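Here's the structure, in structure tokens; my notes come after.
The complex is shown incomplete by one protein chain, all other protein chains being positioned as in the whole.
Our next item is subunit A:
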Amino acid sequence: MDSVNKSFSNQQVEINLLPDYQAIDFSKISIKKQQKSILQLSTLLVIFCIVFLVLYIQTQFIGTFYIAGFLLLIFILSYINIFLQQPVYAYAIREKDIAYRRGYWVTKTTLIPFNRVQHVSIVQGVFDKLLGISTLKIFTAGGQGSDISIPGLDLALAVKLKEAVAIRISVEEDE
């Protein structure tokens, strides 16, 4: 709360001297995220192939191939997209906030101050477990647009990050 601090100071803040978020040194996420995305997409592709094959055998409808061809194009673009996106994924933890960057076509950087974090969680899906990675989720009261989930973190790293964030939240709460 706003009680008077023992060591009170009130220096003028120069905007130019404030730490610049654009100068943050981001850390890349694990390359295993790329492997995971490829695995996921390939699984989907296999399922689609089977479905279309069955459909074609059942109906003998030539149009099926056009639809299949169209979908295949989308699949190819999705594969390319995975490779484009991988290098953009990055995060950084500063003293007072966390930054997360993602997206190739539209790059989005989200900055969450620790004193606005509601809770933190680690999620591990089937593919994550296979590759030994996990997703760190950070929630705020600002709704979906404001929450972040950082994929492709080695489990040990994710746990460490979670603790780092959790400690900073509790420090804020103690004040």
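Criterion: contacts are C-beta pairs under 8 Å (C-beta built on N, C-alpha and C of every residue); 3 or more make two chains touch, one makes a residue touch a chain; residues count from 1.
The rule is short, and it goes like this: contacts and distances are computed from a predicted model.
Taken from the listed names "Nitrogenase iron-molybdenum cofactor biosynthesis protein NifE", "Biotin-dependent carboxyltransferase", "Putative membrane protein" or "Amino acid ABC transporter substrate-binding protein, PAAT family", the protein name that UniProt assigns to the chain not shown is "Putative membrane protein". From the options A:42, A:115 or A:149, the residue with contact to the chain not on display is A:115.
Checked against the full complex, the candidates A:18, A:57 or A:77 give a single residue touching the omitted chain, namely A:18.
Screening A:26, A:75, A:104 or A:127 for touch with the missing chain picks out A:104.
Seen from subunit A, the chain kept out of the figure touches residues 1-3, 13, 15-16, 18-22, 96-97, 103-116, 140-147, 175.
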